[in-house]
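Since the structure comes first, as structure tokens, the remarks are kept for the end.
Only one protein chain is missing; all other protein chains are in place.
Up next, subunit A:
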Amino acid sequence: MADEPLIHARDIAAGKGSASVFEALSFTIAPGSFTALVGPNGAGKTSLFETLLGLVPLHAGTLAVMGDKPRRARRHIAYVPQASRLLHDDALIGREFVSAAYQAHRWGMPLPNRRRQRSRVVDAALETVDASDLARRRLSTLSGGQRQRLLIAQALVNDPHLILLDEPLSQLDPAARDRIVSVADALARRGIAVIFSTHDINPVLQVCDQVLYLAGGRGRAGRVDEIICDSTLSELYGTSMRVISEGGRRFVFEGSQRRLRAVGQ
């Protein structure tokens, strides 16, 4: 049971309208694993998340999420949107923002006798993302990285088995990026599977167990070496691609040796 994958996708195609954003995509997500979901803007990273949540219909293939249909499994999944998608001058303090997710799918007001339990869950979530110091700060006074950590804490209060991080590094400075990556890595080590979408593989190169690369309406999953290489990326992009490794980082270029154009940086 423990080895059963959380997600098993075989030859899936999905998209909002009749056209599919991606096709023939196969991958598995193991419990407690860290998957880097990489691809250029518009490659369908968010659409894939929505497919896993049952918000976008499957056009082909089979998709089992925790052995069930996506719609029924989604209470065990948490989706974390980009911090920049939130409103900017929010007056609430961090703690209130995080606790708003607690049993939010239930109607009515929270019962006063559950207060202690909620408080414990929220404290634990804040501690997990190293944001206890943000509990009493107003959201409007926080940086992008601090907000991102609170968003992750909010996702944790419902005890998910899988957490989907949608471009959590966008618009962050390098120090804040490192911190978010180590928070996500810590979640995976605690047994919460992480799918981490990013257009640049380098920040998560050291921590990811597998790469799921989307480009040109297709996708491939595998170890970093299998995916971030000339042959796989050339196949995905449908044009000649070059990967150059330098100082433990990988740089993806489009084109022949003579005219290289950087991709996804």
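Just so we're on the same page, a residue touches a chain if its C-beta (ideal position, glycine included) is under 8 Å from a C-beta of that chain, and two chains touch if they have at least 3 such contacts; residues count from 1.
Everything below uses one rule, namely that contacts and distances are computed from a predicted model.
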Answering from "ABC transporter permease", "protein-glutamate methylesterase", "TonB-dependent receptor" or "NADH-quinone oxidoreductase subunit H": the UniProt protein name of the missing subunit is "ABC transporter permease"
Touch assignment to the omitted chain, from A:I7, A:L25, A:L48 or A:A78, lands on A:A78
From A:F97, A:F196, A:Y213 or A:F253, the answer for touching the chain not displayed is A:F97
Missing-chain contact among A:A13, A:A30 or A:L53 belongs to A:L53
Only one of A:L25, A:L48, A:L126 or A:L151 touches the unshown chain, namely A:L151
Missing-chain contacts on subunit A, rising order, are 49-50, 53, 55, 71, 74-75, 77-81, 85-87, 90-93, 96-97, 100-101, 103-110, 136, 138, 151, 154-155, 158, 164
